[in-house]
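One structure is given here, and the rest of the page talks about it.
This view holds just a subset of the chains, kept in their places.
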Amino acid sequence: LGTVCIFGTGDFGRSLGLRLLQAGYGVVFGSRNPKNSSLLPKGAQVMSHEEAAQTSRIIFVAVHRENYDFLQQAGGEMLAGKVLVDVSNNLRRNQYPESNAEHLSKLVPAASVVKAFNTVSAWALQSGGLDANRQVLICGDNSEAKQMVVDIARSLGLTALDKGSLRAAGEIEDYPLQLFPLWRLPIALATGLTAFIFFYVLTLDVIYAAVIDGEDISFRIMVSLANKVFPIVSLIMLALCYLPGAMAGFLQLYNGTKYRRFPDWLDRWMLCRKQLGLIALALASLHVLYTLIIPFRYYVRYRVNIWTAAQIKQNKTGTFDTTMAWRTDSYYSVGILGFGLYVLLGITSLPSVSNTINWREFRFIQSKLGHLTLFLCTLHTFLYGWDKFLRPSAYKWYLPPGYMLSLVVPCVVLVLKFVLITPCVDRAVTRIRQGWE
Amino acid sequence: LGTVCIFGTGDFGRSLGLRLLQAGYGVVFGSRNPKNSSLLPKGAQVMSHEEAAQTSRIIFVAVHRENYDFLQQAGGEMLAGKVLVDVSNNLRRNQYPESNAEHLSKLVPAASVVKAFNTVSAWALQSGGLDANRQVLICGDNSEAKQMVVDIARSLGLTALDKGSLRAAGEIEDYPLQLFPLWRLPIALATGLTAFIFFYVLTLDVIYAAVIDGEDISFRIMVSLANKVFPIVSLIMLALCYLPGAMAGFLQLYNGTKYRRFPDWLDRWMLCRKQLGLIALALASLHVLYTLIIPFRYYVRYRVNIWTAAQIKQNKTGTFDTTMAWRTDSYYSVGILGFGLYVLLGITSLPSVSNTINWREFRFIQSKLGHLTLFLCTLHTFLYGWDKFLRPSAYKWYLPPGYMLSLVVPCVVLVLKFVLITPCVDRAVTRIRQGWE
């Protein structure tokens, strides 16, 4: 398969060398002190930079950007016509005014610089684990040079993704520094909502009991309160997944055309619905677990005990309330079905699953079944509340209980959606959207 | 990377243009009214169709099939030797006698038509989300032309899949119109079975109680009945996953050779086992959730209460029945282990997981552990029934209770499988199948 030259015998250079050898390439290292270190992979040669450069048309520069100067010094004839692969990363964004690859290209203008391999970790290369990303993002101005790098990446079992000209190098260098950029907004929202709802229900439950009844029921924070906060936030965030779709529909109706761009905030909102939805799913899963441990909580057992004792003492057995049985069984049942669909939405957003289904199928699940999920979860909460909406005693300090708050956004979304699917509106929307599958 | 021409400034054209620009291509739109619309991606040019066609060898025809005529009119010299990419979709299958791409090829015989990109949605292209399918199915008669399209697809981060000659265009056009074709049969089966079992247990539980005892226990539908229907259907469907394998084995024994094709219905059945299994898993998950909420159901609490009160009044404490403890604990434990394996089967059928394991490993999990799963689930149900099989009181209206029905198919499968793995039969089967890994 030919010989590949690597400048720098550091972690990355050695790891890359090892993999290249395993894949059948010859490997020659260029180093400042070319003595065969015991760490170097067996079968590789080490030489001075100048000698090493002779052996191959392609040279990986596995050296930190700060130390690129030696290339310029030796530079000139030695590297003329070579393909230099810049693998370097920075410590933070915008550390330098121009990207490392462009800097390298200026230092050695006679060579074709290709940016690549910086997204792959030395550790992963060496261990062969490659647990995280196997994608090698590539850019460069010389397409033949790029093709050489693409071929090498492929033969190491990596997927190469062409990102265009060397101008894209900055973006590629930023990529490994990212930490869940799309998740920021949804996580911030979830945190904010959680804090707000937590203090709200804390006030209504614990503080109210402390102030009005003088009781200390602060232990309820750990489970009872958590089991209010999580489902409430989950339900609101689920609704927020489907609100922008409805708003977009009305906006298009109002504009009378799909050929007008959505306002920026709406666009951004729509792009983070997946993340919103997954966080909502995580919170709903917590709700389910918190609910399922209810029966063996000490507090619950204690209460049940007291109640049984009281009933026996009074020698009365409460009559069986069929409505109560229907209602409670229904809200559990609806909750379970809603949760089942919720998990299904989650499963279909796994990249490997969504990648095997076509667009129509994806929309069927995410949009149709998604609205059904929202409907079931809302119904679950309604049935849980039942007639408490009408009882004034439910409104402590004139504030509605938490779950009523949680119903506002879902109801708005469901009503909007309902309007959108009434035949006449639907026809109008369909006409406007025509062609947009 | 060169310039790409796109005819049509609609949703798809613009979205594609945006992505091409981002990937470093030059983009020229051909439009009926070539004025630079504000919606067009920045950096793209718009011209008349004729002018635009000059700029590039490859032209994406992002126009609906109904409007292809303008290509013919202008046609001839303008498009001679060009690569025309047909991206169009239809509204339903068999809308036209011949595929859009073949139609286009007849309209402009001097050009090489390639069918591609119709599986990708404009919205996905634009937002960069590409949540659903990233696969671009490609077909065409000119392989050089196809390669150009493949290259473009790859540089947009999509995976290109060559489907052969232009005759395959019809199939490619049908693909985005599919809605879970492989899931139809299993879903129909699941629905039918669910309906049947539901009415069966409704009769035995609710109607029987209403007719014979005059009691209204219809509230049990929501949870108690659901928690019979779901596991029963799940168990039957699980068994139906493994029945065709056993039947195939006996058929091969009977034929004495593997070189005879299976009857058609068996082939079709075998191809939808994955879907059967996943639906069964979903139903089993519902069973588990329905089971776990049992302790805090109003009805259950009420019953427990009554019972405790009665016992205390009679001043007797039931003696502890060790057999009962063993039996119930065993059936829970076996159910949990069975469910754990069930979930494992589900996890290994995720495309990304099944794609990292080899065929032997896949068969080990799906076939060996699959039969173990079936065995555990059957055992769970047996232990649940225990000695009720013998008690006549269990047969209301001379009908066996639901779970007995559910045991028929699993037992048949297990017995067949057991016969197949007895040494002598196994040797015969192995000899016949030899070579088929």
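As written, the chain order gives the labels A and B, with residue 1 at the start of each chain.
Heads up, the rule we're going with is that contacts are C-beta pairs under 8 Å (C-beta built on N, C-alpha and C of every residue); 3 or more make two chains touch, one makes a residue touch a chain.
This one's a predicted model, so the numbers in the text were calculated from it and none came from an experiment.
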| With 2 copies placed here, how many are in the full complex? | 3
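Please note the rule applied: only the chains that are shown with their structure count from here on.
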| Approximately how many whole Å separate the CA-defined centres of subunit A and subunit B? | 24
| query | So in the complex, which bits of subunit A are touching subunit B? | reply | 139, 143, 161-165, 167-168, 258-261, 270-271, 274, 288, 291-292, 294-295, 304, 308, 311-312, 317-318, 320-322, 324-326, 328-330, 332-333, 336-337, 339-340, 343-344, 349-364, 435-437
| request: Over in the complex, which subunit B residues touch subunit A? Could you list them? | output: 1, 10-12, 22-25, 37-39, 64, 89, 119-124, 127, 129, 131-135, 154-155, 157, 175-180, 216, 219-220, 222-223, 226, 282, 285-286, 289-290, 292-293, 295-299, 301-302, 305-306, 308-309, 312-313, 350-353, 355
